[in-house]
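Every protein chain of the complex appears in place save one, which is left out.
Here the chain labels run A, B and C in written order, and each chain numbers its own residues starting at 1.
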Amino acid sequence: MKTEVVGTGSRGTRIVGSIALVLTALLLLFGLVLSPPEISQGDAVRLFYIHVPSAVVSLYIAFGVTLVGSVIYLKNGSVFWDLIAGAAAEVGVLFLGFALITGMLWGRPTWGTYWTWDPRITSTAISFVLFLGYLAVRRLDLDPVARSRRAAVLGIISFFNVIIVRFSVQIWRSLHQGTTLNPADTQMDNSMLFSFFLGMLAMVATFAWLLMHRFRLAWIEHQLEEDRLATAIAARRGEASTFNPGTI
Amino acid sequence: MLTDARAIALKDLRVEAASRVLTAQVLPFGMLVLILFGFGIPPDRRVLAAEGDVSRSVLEQVAPGLFWLAVLFSALLAVNRSFAVESVDGNLDALKLVGFDPAGIFLGKAAAIAVQLVALEIVVGIGAFLVYGPPLGDVILLVATVAATTLAVAFAGIVYGALGAGQRLRDTLVPLLLLPVLAPVLLAATRATESALFGPSSSGWPWVGFLGAFSLLYLGAGIVSFGSLLEEA
Amino acid sequence: MGWQYTIPGYLIVFGGLAIYIAFTLRRGKRLAEQLPPERRRFLD
Partner (left out) sequence: MSTGPVVSLRGAVSLLGRFPALAGADLDVQPGEVVLLQGPNGAGKSTLLRLCAGLAPLSDGSATVLDLDLASRSDRRRVRTRVGLLGHATSLYDELTVQANVEFWTRGLVDSDDLDAVMDRLGVGGRLRDVRVGALSAGQRRRTSLSVLVARRPQLWLLDEPHAGLDAAGRDLIDDLVRQAADQGATAIVASHESDRVEGLATRVVNVVGGQVFDAD
């Protein structure tokens, strides 16, 4: 098959990318134009169509991929899965950032404040920092194998930390009665549900597309690092040719 | 494994006893944090307690949270110290060379940290009672909370301390990694302590259970992963 | 009601995505040029 390769793109990414683009256009059309405002939240409900999907994609899909990649890497040392885990975490952190911002923007008109101690928002914020830490460990200046192994251990623990944080905050807030408007109570008609559904699909497709590109970027970086290493080894070996035993 | 753990724990405690970093630096730090909270939160302002008919000073009401925050920050210092001791003179390598079981190293270091934390909690706790003046309700619940939280902080702290071991960035990396992990612990410990002080006890015990489960989880994680973490340190 | 929060929200998300995409693609392109074509093969 003839596949023109430019940068990190390929036929595969272009197909996924086109799907993501079409879905996103549809989301904008339905989410911002064709669906009506909600009775109590007004037009702020439209934030929902991107807020919930980006949180779900990040917490469950992206960090789930990081978990799986880390486990496989620890099992068989495959660079592929190590890079997948790292790429998914980075895109996941980006999406989680979006979820945080849209959540706060949604809270202002609905709850009257940017920040409430809502279990979802609170645990999302902490998970965000958890995975920032994971990304920091991936950038440590260690020998590559050591770094990847540490990152893999951390990737696995971090996934469970997200669950623990979520769980603890959930019980905490459920003890306090009257946590204002529950997002699940939102009154949605069919066009709103459809917009929400579109938001899910668009975010999943965008995530898949970004994951492919981000992984390939990491793969190229890995290849270049190997080249650099080969050069460094050659240079190191070259030191021997200028060596004169008399100078010790 | 347990023999190794014992040797490591005793060694760590003897090093601490000799260097007095805990008593000379970490404890005063914890007390200082307690006092400083009084500067940040107006000590004279009073609030109506959740029970309704009592009013307390704000500081008294939030004393459990402040106490655990002070302990948490001090624990960061202790964790850092636990691994600094091993990095000064290449001792981390030597621990591997003489064949200590990684799980034993984990347990020993965690035990040593736990002992230091208990000492810290007793002193800072007495300080908190004196400075913030909350009532003492259910002592058994309070002791159980302290015990479960200590284990949770010790196990998680040592796992994350090892992640940063031998790194130039350790001092900043470990707090960044550890604090969000310990956020649920802080939450649970604070709620349980609130129940122990102001009542009712029944709402505190589930949080103690949560802390216990958290400790067990990190105990398992540490035993399983410590080999990998130390291996290429 | 609520547009003043909805619009910035959408702008931040899709603007942020665009910036991240642009950054990733450009970096990918630049680095890929340093690799011979036969080693640019991925697992698809």
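By our rule, a contact is a pair of C-beta atoms (placed from the backbone, for glycine too) under 8 Å apart; a residue touches a chain by one contact, two chains touch by 3 or more.
Everything numeric here is computed off the predicted structure, so don't read it as measured data.
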In the full complex, displayed partners of the excluded chain: A, B
Selected residue (touches chain absent from view) among A:I19, A:L142, A:I171 or A:M188: A:L142
From B:T23, B:N91 or B:S201, residue that would touch the chain that is not displayed: B:N91
Where the unshown chain meets chain A, residue by residue: 141-146, 225, 228-229, 232-234, 236-241, 243, 245, 247-248
Interface with the unshown chain - residue positions in chain B: 4, 7, 11, 14-15, 18-19, 85, 88-91, 93-94, 96-100, 231-232
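The working rule: only the chains that are shown with their structure count from here on.
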Most centrally placed chain, judged by C-alpha centres: A
Interchain centroid distance [CA atoms averaged], chain B/chain C, Å: 41
Whole-Å separation of chain centres (CA-atom averages), chain A against chain B: 31
For chain A paired with chain C, centre-to-centre distance based on mean C-alpha positions, whole Å: 13
Residue numbers of chain A (touch at least two other chains): none
Touch list for chain A against partner chain C, complex: 5-12, 24, 28, 32, 37, 41-47, 50-51, 54, 80, 94, 97-98, 101-102, 105-106, 108-109, 206, 210, 213-217, 219-221, 223-224, 227
Partner chain A, residues of chain C touching it in the complex: 1-3, 5-6, 8-10, 12-14, 16-17, 20-21, 24-25, 27-29, 31-32, 34-35, 37, 39-44
Chain A contact footprint on chain B (complex, rising order): 159, 163, 167-169, 173, 176-177, 179-181, 183-184, 187-188, 191, 203, 206, 210, 214, 217, 221, 225, 228-229, 231-233
